[in-house]
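Excluded from the complex is one protein chain; the other protein chains are retained at their positions.
The letters A and B name the chains in turn, as written, and every chain counts its residues from 1.
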Amino acid sequence: MQSFGYKKAGSLDEAARTGADGIKFLGGGTTLIDLMKLEVERPKALVDITALPLAAIEKQKDGGVKIGATVRNSDLAHNDYIKKNYAVLSQALLAGASAQLRNKATTAGNLLQRTRCTYFRDPSRACNKRVPKSGCGAIGGHNRNLAILGTSNDCIATNPSDMNVAMMALGARVHVLGEKGERFINIDEFYLLPGNTPEKETVLQPGDLITAVSLPALPAGTVTSYLKLRDRASYEFALASSAVVASIQGGKLTRLRFAMGGIGTKPWRNPEAEKVLLNGGTIQDAVAFFLKDAKPQSENGFKVELAKRCLTHSLKNALKA
Amino acid sequence: MDKIQTVKPSREARHDAPLKVTGQAKYTSDFNFPRMAYAVPVCATVGKGKIRAIDSSSARAMKGVLGVYSRENIGALYRPTKEASMDYRIDEARPPFEDDLITYYGQYVAVAVAETFELAQAAAKAVKVSYVSEKPKLGGKLEQEDLKKTDHERGDAAKAFAQAEVKVDHVYVTPTEVHNPIELHATVAHWTSPDKVTLYETSQAIHAQRNVMAQILGIPRENVQVITKFLGSGFGGKLWCWPHSAIAAATARKLNRPVKLVTDRHMAFTNVGHRPRTEQRIQLGADKNGKFKALIHDYASQSSMDDEYKENCGEVSGFLYGVSDVKVTSGVARRNQSVPTAMRGPGAVPGLHALESAVDELAIALNMDPVALRILNDTNDDQMTKKPFSSRHLKECLELGAQKFGWSKRNAKIGSMKDGDEIIGYGVAACTWPARRLDADAAVEFTRDGRVKISCGTHDVGTGMYTVLANIVHEETGIAKDKIDVELGDTNLPKGPIAGGSMATGSVVPAVVEACKKAKKNLLTAATKIQSSPFKGLKDDEIKFEKGLVTGKRGGKMDFASLLKKLNMSSAAGLASVKGNMAAMDKEKFSTKSFGAQFVEIGWNPLLAKLRVRRVVSVIDAGRIINFQPARNQIEGAIVMGVGMGLFEYAVTDARDGFIANANLADYVMPVHADCPEIDVTFLDYPDKEANAYGARGVGEIGLAGIAPAICAAVHHATGVRVRELPVRIEDLLAT
Partner (left out) sequence: MSEENSKVSRRSFLRHAGVAGAGVAALPLISNAQNAPPISESEKPYVPDGAQDVRLNINGKNYDLKIEPRVTLLDCLRENLNLTGTKKGCDHGQCGACTIHVNGKRVNSCLSLAIAHQGDAITTIEGLGTTQKPHPMQKAFMEHDAYQCGYCTSGQIMSATALLKEPCGKAAGDVREAMSGNICRCGAYKNILEAIQDVRGV
């Protein structure tokens, strides 16, 4: 780790003022400290935001919920209101990492979790995401764990988060405190495709501080679930995962969002695939539509079939209600 | 079935348990010294080439950095004697930084030493090395480029195979596997004078470490002391000296300060050995009744460019079954990869994956039950050495295992057994591991403070050596275990054997028993001879030692501590030297081998592409079991490692430049707690007096042998897919 300055922010304003290029906000540190040790991240200074009043889970009047940026993954997963109303989120969180990492990792940190691509994580390798225009070691290299959707000729890195997949299916909104005050970003617009600028992963600007994530109220009769497939039984990133949020009223599917993890360069959602089912199409058609643009790499062709089984299973379970 | 003798379970805490559960057991990197500096190596980022230049200016400019060393300024480091014997064994003989050649990715090219770990780490990252890079030789089919040899031949295997009525002929592949003990390799080097060094090492072989390090450093052997009090396991990866030890010692000498060097997890994949990739062709033929007629085992294992390590895959093919015509041939294929080394069950474990998979495939070709096929080809003689087995109970292992597992419920039809959405598969494999004894010296001392001290320069790598020796001396003397001290892991102690090859327990126990007997005798002799003794004048058979008390025939009883005080003795000691049989195996009358049977149940859920090992039943014939609980623990642990070998583990080399692409514990997938199947281990109870006086053959390796092929057999039973290249991965099964 290169040396850096450290400061614990005493107030939101103070934190927002210090935000700038080369300065990173420190929450749980499970991604940031890890990448600093590898010197993939080399911030000049860290602003520790864990003392800020951002650790609350607040039920909203409309039945929705606002989750503070520094709420720990374990606290969120075990929160009664979340378990009851947003089971998919609780399940996704508990499917990720380990109990001790979940005790550290925060909501905002998880939103910004970086890819596990081995070429990204090793500064001796070519990686366009780490060093723009330096090339991509993963294409033609070891890419079993990497993406089949949303890739470009410059980057095939997967977004590794479980939580983000649930957030995508739930239609979360990200609260951001920036230079011009507070603003809200729908999760659908939050992540960027790599294209030819894979170093840009979200729409956040330098200095922006995520303060919370809010979830909309879900109508009665909503079923949610998360399914994660991987080699070993636990403590491993997803090869494929799926989150489904389906509302069924009077025997009719009225609202549906689903997303997949482990296969996309961002938590992957395709509203058109949801429409297939909302318009009375079959699960088979919806899954095929969802995966139609899949582009396998040298080692991860099996993910197309794996993703198909994962999503099919999740949708079948959700829609049988 | 005749009554099969099995070991009754028993439970007792280990001798070293209190230290292990309170964090007080001292592992190598736990040793801290005043003025200690920290060393962090710099590793090559190319797979082949030459160092063009090393720019360490910015690293050296960091305040608190004590030095950056490389081929330019490390000073003299010499090549050690390299011999196959255990006294001078080293797998990577090139001293670090010897020249500017890079032959594998990750090779050490420099080291940064600083006042703190953080500074050393930052400085190492700041060292800029430029290379003249060449295309490394990597991947491809493993050809036997050199050292091609015939390991064993009897009869005319080619002819017998051609004539066999039923046969199988396939190639089996085991990938590069990495030991990955959770304790990282480390050295703390502490020069106590300009030519004397104490090395705290993560070593399974402290004496070899001392001999080799003395040569590398160019100092007398007597001036090197190696200490390994507790080892965070090794699985073979900590047997022989690795280059980081020389780096730590050399920089400590240069700086005249203690230096701590803890390798990082990435280096565990590139700088401290691995089990090499193997490719093995097995041709196995039988008559139509299943009697084996021919076995041809031809294999190659991968090695590095400079050192040859051969994975001895064919060793077990010569003796596991009765087959008249056998040929085993082998060779090494050189690649630009780091040096391989022994990993748990070297040779036998990958060899049995091939052989036992072939036996399963032959059973299917014969339409025979695979347990019955193995029993049919059982043999009482080792046909390779033409000696009878000292004790072989493979048949009982298979029979008892089948019974405990419920093998009779198996429906041989592929995919026919179900549990909900899961398709169940049953698989079986036999396993074996040779029993050998090494030379061992040990001392036992009764001291005037009422304690017994056992000393032996061997190791407890998690196998329970501390406990075994305390228990044995307790049995021999009746002295309470809390009065028994065991000292291991120091080259200043009597020379003990390496902790490897399942040999340590069987080698050390006889020496300790002998030393203990001598110490008792020496005490009693003194008691009858010395003027001040209350037992003076008694004959040898008129005095005895029981439960720590010396008793004379004509009355009089005294605890040994009081007696020693009376005799003006500080202690009564015995030193014993017991020879092993490694040097003259051919002179042995019997072939001593352990055997076992592994039964595995897997579940494959095709809807979720989920493959899990659900259950393992293991029956092991390893002679006498000295300590039941740690012995069972070792077999259970080996089974967990076998789950990893069967389903998860393989190191990935980027064939373009040698980059090890999954050199960390998130991407090199090892079994976690949730992967642990239900495990049922039974030990047969047939002490083997030919193996050693205690009848114990050791249990370190055999538990891993046979697990992977049993998993592959079970996967085939469930899915119809025969995976011959380990591990079995989800992508192998997605067509089902």
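Simple rule for what comes next: a residue touches a chain if its C-beta (ideal position, glycine included) is under 8 Å from a C-beta of that chain, and two chains touch if they have at least 3 such contacts.
Source: prediction; values computed, not measured.
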Taking the full complex into account, find the residue in B:369, B:422 or B:490 that is in contact with the omitted chain. B:490
Hey, which of B:462, B:695 or B:709 is the one touching the hidden chain? B:462
Out of B:53, B:674, B:693 or B:735, which residue would touch the omitted chain in the full complex? B:674
What residues on chain A make contact with the chain left out of this view? 1-6, 8, 26, 28-30, 33-34, 36-37, 46, 48, 50, 74, 78, 97-101, 103-104, 233-235
On chain B, residues whose C-beta touches the chain left out of the figure: 11, 13-27, 29-35, 38, 63-64, 115-119, 122, 180-184, 190, 192, 198, 227, 229-233, 235, 262, 264-265, 451, 461-464, 466, 470, 481-490, 629-630, 633-634, 636-641, 664-666, 670-674, 676, 679
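Rule of thumb we're sticking to: only the chains that are shown with their structure count from here on.
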Between chain A and chain B, what's the gap in Å when you average each chain's C-alpha atoms? 42
Mind listing the chain A positions that touch chain B in their complex? 1-3, 37, 39, 116, 118-119, 122, 124-125, 137, 140-142, 145, 227, 229, 231-237, 239, 301-302, 305-306, 309-310, 312-313
Within their complex, state which residues of chain B touch chain A. 45, 118, 121-122, 125, 606-610, 612, 647-648, 652, 654, 656, 659, 661-662, 666-667, 669-675, 729-731, 734
